[in-house]
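Heads up: the structure comes next, in structure tokens.
Omission of a single protein chain aside, the complex is shown with its protein chains in their original locations.
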Amino acid sequence: MVTNSGLVYLIALPLFGAVSLLLLGRRADKWGHLLATALSAGSFAVGLFQLSQMLGRDVESRPVTQKLFTWISVGSFNVDASLLLDQLSISFVLLITGVGTLIHIYSISYMAHDPDRRRFFAYLNLFIAAMLLLVLGDSYLNLYVGWEGVGLASYLLIGFWNQKAAYATASKKAFVMNRIGDMGLSFAIMIAFASLGTVSFSGVKEKAEFASEATMTALGIMLLIAAVGKSAQFPLQAWLGDAMAGPTPVSALIHAATMVTAGVYLIVRSNFVFDAAPNAQLLVAIIGAITLIFGALIGTAKDDIKKALAASTMSQIGYMILGAGLGPAGYAYAIMHLITHGFFKAGMFLGAGSVMHGMNDEVNMRKYGALRKFMPITFVTFGLGYLAIIGVPPFAGFYSKDMLIETALNAGGVKGILLGGTALLGAGITAFYMTRVMILTFTSPKRWDDNQRPHESPALMWIPMAILAVGSVISGYLLHQGKAFKHWLEPLFAKPGEHSELLPPIVVSGLALTMVAIGVAIAVVKYQLSEVDSVAPENVTEFTHFARRDLLQDEINEALFMRPGQAITSALVKIDQSVIDGAVRGIGQMAIGSGSSLRKSQTGFVRSYAALILVGAAALIAAIWVVTQ
Amino acid sequence: MNLANMNWLTLSMLLPLLGTAALAFIPKGNVLLTKQIALATTVLVAVVGILMTINFDFNTPGFQFVESRPWIPAFGINYALGVDGIALVLILMSVLLTPIVVIAGWNESEGGRWSAKTFYSLILVLETMMIGVFASTDVFLFYVFFEAMLVPVYFLIGGFGSGERAAAAVKFLLYSLFGGLLMLASIVGIFVMSTRYGNRTFDITTLAGLHTVITPMMENVLFLGFFIAFAIKAPLWPMHTWLPDAAKSATPGTSVLLLGVLDKVGTFGMIRYCLTLFPEASKTFTPLIITLAVISILYGAFLAIGAKDIKRLIAYTSISHFGFITMGIFAMTTQGLSGATLYMFNHGFSTAALFLVAGFMILRRKSSTISDFGGLQRVTPIMAWSFFIAGLSSLALPGLSSFVSEFLVLVGTFTRYPVAAVIATFGIVLAALYILIPVQRALHGPTTPGNENLPDLTLREKVAIAPVIAIIVALGFYPSPLLNIINPAATTVISQQGFTDPAPTNSEGK
Amino acid sequence: MDINNYLYLSAILFTIGAVGVVVRRNAIVVFMCIELMLNAANLSLVTFSRINGTLDGQVVAFFTMVVAACEVVVGLAIIVTIYRSRRSASIDDASLLKR
Partner (left out) sequence: MITFISPTLEYAILAPMLIVLAGALIGVLIEAFAPRSARANSQLFITLTALVLSLASLIRVRNSASTTAAMESVTFDGAGMLLQASILVISIIAVLLLADQENFTALASALPGSDEERASLQKDLRVTEIYPLTLFAVAGMMLFPVATDLITLFVALEVLSLPLYLLAGLSRRRRLMSQEAALKYFLLGAFSSAFFLMGIAYLYGYSASTTLAGIHAAVVGGTGNDIYLLLGIAFLSIGLLFKVGAVPFHAWSPDVYQGAPTAVTAFMAAATKVAAFGAMLRIFYVSFAEALYQWRPALIAIALITMVFGSLVAIAQRDVKRMLAYSSIAHAGFLLSGVIALNKSGLDASIFYLFAYGVATVGAFGIVTLVRDSAGEVTDLNRWSGLGKRSPWVATAFAGFLLAFAGIPLTSGFIGKFSIFSAAYESGSTAILITGVLSSAIAAFFYIRVIVLMFFKDPVEDGTSVVIPSLYTQVTIIVSAVVTFALGIYPTPLINFIQSTASFLR
């Protein structure tokens, strides 16, 4: 494979930013954000340069690697710190650095009044570096470093305002639930090494054909667990909603556009594993399908704009996971949806941030309304993102989501119908809840207090929003033009098997659009045409209660894990004190006790001593006698 | 002068003693000079340790810097020193940690019962013994250091600690003595057996052949004597209850040496003595030991989660970590063993960081209860960051040193004992909890009353903690220098055991 | 008469002496019991001397008597001192030292 010594700069630039901003401390307060933004942009430039280089090579020699140094080498366990840039990673690199840079720019203004802005930018740069390492690592172990690195950055950023206890808890929750996923990745690496003797992508790919299906299934399931944790998929989805505690740009970058999609990356990157493990692959699709509905349902009931968007993210990633679970036919579309989603969801989050910026950080949509007039740019950019996500042609989401639904339906048999049907249903629900967000925020009558002074955000904020909005509009078309993106990625994957088309593409599109129309219509009827309370009504269906409480995800986690865990902890603390240490102390007490009672034999009377001697003499004689006989 | 043939080990053991002797001539009132001499000595020893590492030939297996003089020839006892990669790494860790402890605990001697002179004399004597215990290649000499080093630690805890220091010191000493006496029984056994089957010797290389002549039953019994002593020291569940008490009562610096270095003698002993001398018995007991190790990992983690006192918490995390180390050792794979050795080194530094920063925090707040802290990140950012990074190292975040070792242990164990490795991996989730819970309580959240005016780290404290963090980060990305030292030794030990690493199960053919 | 009877007598005397030490309270009487034990030993020695046909046993007996005399000197000194201090020769009274 071609080596390229320039890859390291992709990571080194933002890493340098993070480290220097953190080490310099307050000294860098004045210019830290500028440095961070510049470095992120620099990394983007390097990415573009690499892309141009890559485009200039023929298909076979497009992937390039760079070995930095030998990282871990013990016995047959050899892992180099080396980077791999291929068609898949470059897509991510550009998304991460591109969207990342925009969000850096946005944040300069958004965080302008925060005393800790420098620290915020340091974290952002740290995140960019870790995320780039995640997508550039050439082995599972290198990926793991980035994987936990983004987890750390996410933790730091969610808890950026950790002086609020709830935010601190949210960050911890995110990290811990991510760690459960990471555990899956650990298992996967262990299995790979134990069964295949290698942990690099190329090595595993090479050995995959020799491996038993059971091994590959185990490996696949472990990778899936990892993906589920990082991408907030069912059943490890509960942290994402709480993660909205972080500043909004963070939600846009990490919890919408990039980090949460790492699970999709992992599964697509491990295509050779899942291709060799059909059962694991099916499980991937099922998890994706469950989550896309799950997230969508939660989204229908959320009044907090960021949480609604978070639920939507969960659901959209469900689509991607579903796509990744469809095998070679779906990988490219999953990634494509990931990229278009990166644009429109980041854009919408930034839009939400802009709304909050103008509304004194109010997040409750029931306290919004009629903001269209006050923030026209935000309305337009948000609206374009909205059209993209619900899949209205020719906006970006239409292409990517439509292809996913189509591929799902074509997956064959009952599986295809169920998965495709779910995806279709999801499209409808998505349309409903996103329309609800639009209406509640922008078009319904105003419900805010008079002391609110909604206003449009400064240029530094809306320009990134606008750029992302442009992406939401055209990215789908561009990527799908002549199936360009599919062909771009194709060399990395196995050839998809032939599937008969269940329905012609045009019919699928029609169905999807019908679902979308129904969803939009219901939302319009419910929220635009009828009065909306500024406080959440209580006389709602059981289901709404359910959905408001995230379908009881926290309650279930608490009942299944947290409370038993706490019980185990307190029980063990007691056991440690009373049983184990008690036993030790007991032995001590026993020695002291027997000492004290034996001590009583020393009565002080000569006669009893003499008696003791006499008894001893008798015993001694008896003992010698017995032995002699 | 031929550097390779120098008596490096004796030199490094002699220096602290000379420092102690120098301390004896200093007037009691001159505390500053006392500290300066102690610091200069420990720094000098650290330099010697580094030079020694540089002069170590990575590619040669077996002992280097070998010295041997008859000590008690009547019993075949020699003053025999030598290091392989494993011992060298641990000596390096010890000599690096000691000056850091001296700097960080610059004022630790002042809360004690006795003068600073006593404090630093004890530290220096302890340093000599720490080097000796790792450098001995004579079983008897090892035992002498193993037991004798209890005494300075005992006085350090009991004389300079806080709270129930006397009780904790006694508990520590009694536990250790109990184990040590069982080991003495085994050493007597070895002595008698080696006399019976050939020549009276305590030379570890010669004794490595002893297991071929004694009965399996005898081997098992002798093994247990050693192992229990080491398991108490390490400490392995359920022989751990002395550690939280001792760590809570000792000064932070002492705790660093206690958990960072002394307890490593336990795990080091498992490699050097249990595995080498009793390979068959080690195999017999491996299932039991791996089970105990896995229990330790989870148990320590749960108790750390439940701990209310920050020092106890760190102690419990260490129990969990020692579980990993023990598991790695008995996995009998090169990854497991190298990982465990590297883990010992890394744990030394990550625990040092945790304890030292915790010490700084406690010093300021006059309390070690976690709930007394709150919102420190905004009051004392540097201190908070130091604690946070130390915590991340403890939870084995990739990119920090402990990740490499923990992962090697897990991978190494998985190839032979997948179930144990899988259960142990759950420890990493618990690790996230036991670190992030105190981080949240102490560093995050609103600044609680009593914490508003705490001062941030002083220059001295920064100087102490910076190298520790630097090592943690540097070794996370680039552990090769250490692994290059450790690997040949680990490979030797594994092959002596008659083990080879399991081949990949699915590497060829269906 | 069977010469062994002397041995039996000696054993009985020895036992009487030993039991006497345990049951009697007066220091002087206890001391006398010990003397009885010594003399029982002497009787055995002399008897064995007879049985073995060597004189060693009788020599030992003489030594024993001398030693016993010395013991009396020391013993009485101690007993008298105690008696003077306590106005009692009961050994049960002397039990300050215990446990």
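All chains are identified by letter, namely A, B and C, in their written order; residue positions are counted from 1 within each chain.
The working rule: a residue touches a chain if its C-beta (ideal position, glycine included) is under 8 Å from a C-beta of that chain, and two chains touch if they have at least 3 such contacts.
Just so it is clear, the model here is predicted, and its values are computed rather than measured.
Q: Taking the complete complex into account, tell me which visible chains touch the one left out.
A: Counted over the whole complex, the chain not pictured touches A, B, C.
Q: Could you tell me which of B:A166, B:I382 or B:A474 touches the chain that is not displayed?
A: If we include the chain that is not displayed, B:A166 is the one touching it.
Q: Under the stated touch rule, tell me which residues of chain B contact the chain that is not displayed.
A: So the residues of chain B touching the unseen chain are 70-75, 113-114, 140, 143-148, 150-151, 155, 158-159, 165-166, 169-170, 173-174, 177-178, 181-182, 184-185, 187-189, 191-192, 195-196.
Q: What chain A residues would touch the chain not displayed?
A: So the residues of chain A touching the unseen chain are 588, 591-592, 594-596, 598-599, 601-602, 604, 606, 608-610, 612-613, 615-617, 619-621, 623-625, 627-628.
Q: Name, in rising order, the residues on chain C that touch the hidden chain in the full complex.
A: These residues of chain C touch the chain that is not shown: 7, 10, 14, 17-18, 21, 27, 30-31, 34, 37-38, 40-42, 44-45, 47-49, 51-57, 59-60, 63-64, 67, 70-71, 74-75, 77-79, 81-82, 84-86, 91, 94-99.
The rule we apply is simple: only the chains that are shown with their structure count from here on.
Q: Which chains share more C-beta contacts than any other pair?
A: A-B
Q: What's the distance between the Cα centroids of chain B and chain C, rounded to whole Å?
A: From the centre of chain B to the centre of chain C is 65 Å.
Q: On a C-alpha centroid basis, what's the spacing between chain A and chain C, in Å?
A: 96
Q: As a quick test, compute the distance in whole Å between the mean CA positions of chain A and chain B.
A: So the centre of chain A lies 37 Å away from the centre of chain B.
Q: By residue number and range, which residues of chain A touch two or more other chains?
A: In chain A, nothing touches at least two other chains.
Q: Which bits of chain A are touching chain B when the two form their complex?
A: Residue positions touching the partner: 22, 25, 69-77, 81, 141, 144-145, 147-149, 152, 155, 159, 162-165, 168-169, 171-172, 175-176, 179-180, 182-183, 186-187, 189-191, 193-198, 207, 210-212, 215, 565, 568-570, 572-573, 576, 580-581, 584, 588.
Q: So in the complex, which bits of chain B are touching chain A?
A: 174-175, 238, 240-241, 299, 302-303, 305-307, 333-335, 338-339, 375, 377-378, 381-382, 385, 392, 397-399, 403-404, 407-408, 410-412, 414-415, 418, 421-422, 425-426, 428-429, 431-433, 436-437, 439-440, 443-447, 477-480, 483, 487, 490-491, 501-510
Q: Taking the complex as given, what residues does chain A use to touch chain C?
A: Those in contact with chain C are residues 599-600, 602-607, 610-611, 614.
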